[in-house]
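A single protein chain has been omitted from the complex, and every remaining protein chain is retained in its original position.
Here the chain labels run A and B in written order, and each chain numbers its own residues starting at 1.
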Amino acid sequence: MKPFDLSQLSRAHEVRFSSDEPADEKLPWPQFTVADLNFFYGSHQALRGIDLIVPNKRVMAFIGPSGCGKTTLLRTFNRMNETIPGTRVEGSIRLGDKDLFSFPATRLRRVVGMVFQKPSPFPKSIFDNVAYGLRLDPSIRRNEIADKVEQSLRRAALWDEVKDKLHQSANGISGGQQQRLCIARALAVEPEVLLLDEPCSALDPISTAKIEDLLFEIKNLCTIVIVTHNMLQAARVADYVGFFLNGELVELNRAKQIFQNPEMQQTQDYITGRFG
Amino acid sequence: MSASYPPLSRKIINVAMLALTGLCTLLVLAVLLTILGYLLWKGASSLNIAFFTKIPAPVGQSGGGVENAIVGTLKLLALASAIGVPIGLLGGIYLSEFAGGWSAFTIRYTTDLLNGVPSVVMGIFVYTLVVLPMHHFSTMAGGIALGIMMIPIALRSTEDFLRAVPRSLREGGLALGASKSETIFTIVIPAAIYGIITGIMLDIARVAGETAPLLFTAFGNLYDSPGWMQPTASLPVVIYNYAISPYDVWHQQAWAAGFVLLSGLLVISVVSRMVLARGKKLSHG
Partner (left out) sequence: MANTVLATPEVPFESRGLDKKQTWWERLRKGDEVVHLITLAGGWSILVITGLLVQHLWVYSRLSRHAFGWHFLVDSTWDPVNGVFGAWPFVYGTVVTSLLALAISIPIGLGAAIFLAELAPRKLSNALTFLIELLAAVPSVIYGLIGIFLLIPVLFNVVPYFQKYFGWLPIFNGTFYGVSYFSASIVLSIMVVPFIISISREVLISVPVSQREAMMALGATKWDVTWRAVVPYARQGIMGSIFLSLARALGETMAVTMVIGNVAQVSTSLMAPGYTIAAVIANEFTEATGDLYLHALIELGLVLFVVTMIFNALARLLMLTMKGHEVVG
């Protein structure tokens, strides 16, 4: 896998550069390469001709109004959409240099982890929640699990808050802690990519801030793709932002560029609150 | 709106009819309390140690008990559960997790219909299915009859409780690389387990009082019934036989047996609701 040039981020969308940044900035190799992707729920087309590259070890955010397809694209990256009957995907996605659809979905999802909108801890203890993914893999030895659980909880900045109640029900902690627990759960299997589907939309501002801090900490561990309604959040955490509208990728650019000087009129309208 | 609306006559009808609905409720509650109270009074006064430890005394003699019927009922319920619970669980998992479209509809509808089959008809069915080929009544036949009767409720309650598990939990498991079946067995079923257990306990309580299907399958027995291949006594059938007998001693025994049977059912019913409440408490912190 080779590093690539920023201008190659999308064949369909020109990525512009502001004067204070080098135009020939090299990005790490492409984590996902999406080419001409179409997605259907029954006869309804949710994604139209999507074309983009997600760079490794970067944070990419997808923004756009409800129903614009951003969550659908996110759920295509770990093939969660396959669990919904009546869905169909056309086009190609490559994970690194391999076809995403050539792997068994259960293995793929251990490499591409996901955190959902609503905190969804399993009705088990905090420890068992984090250990869940580890225990699915018979090659992980039992005695490693406790260490890995602690490591994951530390990475999710939750260890100090829950270390005394590891064996209590995960439903007993606050919503923000639950969401960080879900992040710890996803990190425990050491994924290469972490997908986050509006992870803070159900949380209060303080919990949101904690999760954003956490994203900064883990972005050098894995590639992060985050879907968000909150443009300020996208501006704070993302390196690159894609703006979606009606199933199409309208614009893909540096975060700074897209919020300060977007290329497309529709992006401008959205970020200034004229719709959505 | 003027103060005279609604007119006085309407107001009187209002109060009268509402009072009448309250009376209906009171009437039903009074019947319930009478039944429970009378059974408690007659039953408890007829109970003694021999009732639990002795087999029936010969006709006309006092003393004796229904030890054989208590053991028989327990054996029948154990066999019924061994048949009804696994099939009900599997079917419930199938309906909730795998079935779709016409297959789900057909099974669900058929299950509800099977649940409505009169118990006496179920007795005939198992008679032709088991007793005729074997040429004699047996604990086995009675257990099969009760087991078949358990399936519909076990299946539908399992399905309902599995369905109530939110999709977010299933997706959480799948997103960690669990397969669908791993998610079902390690997340969905554990999340619904208290409800499932409650449903099964109530199901057992329901068939424990069934009498008609046992008349031509387990039949009855004045003595202990070793093994599974001989006719056996059971509490409901004993209540029936004793109640329609002309002997006062047996009437006493029928009341005692009714009291023991109903107490058992009510205990199961209350305990299972406590299990459900505990499950709710656990899953909500």
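The rule is short, and it goes like this: a residue touches a chain if its C-beta (ideal position, glycine included) is under 8 Å from a C-beta of that chain, and two chains touch if they have at least 3 such contacts.
Note that the coordinates shown come from a computational prediction; the quantities given were computed from them, not determined experimentally.
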Checklist entry - Per the definition of touch given earlier, which of B:R10, B:R167 or B:R278 contacts the omitted chain? => result B:R10
Next on the checklist: If the hidden chain were put back, which residues of chain B would touch it?
Outcome noted: 1, 5-6, 10-11, 13-14, 17-18, 20-25, 27-29, 31-32, 34-36, 38-39, 42, 86-95, 97-99, 103, 106-107, 109-125, 127-129, 148, 151-152, 155, 160, 179-182, 184-185, 205-206, 208-212, 215-216, 219, 236, 239-240, 243-244, 251, 254-255, 258, 261-262, 265-266, 269
Checklist entry - Can you list where chain A touches the absent chain? => result 1, 21, 25-26, 28-29, 56-58, 95-96, 98, 103-104, 106-108, 110-111, 192, 219-221, 239, 254-256
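The rule is simple: only the chains that are shown with their structure count from here on.
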Next on the checklist: Centroid from C-alpha atoms only, then distance chain A to chain B, rounded to Å. What do you get?
Outcome noted: 50
Item to check | chain A - residues contacting chain B, complex | outcome: 78, 80, 83, 85, 106-110, 113-114, 116, 118, 120-124, 132-133, 136-137, 169, 171-173, 182, 185-186, 189
Checklist outcome for this item: In their shared complex, chain A is touched by residues of chain B numbered 100, 166, 168-180, 182, 186-187, 190-191, 282-285
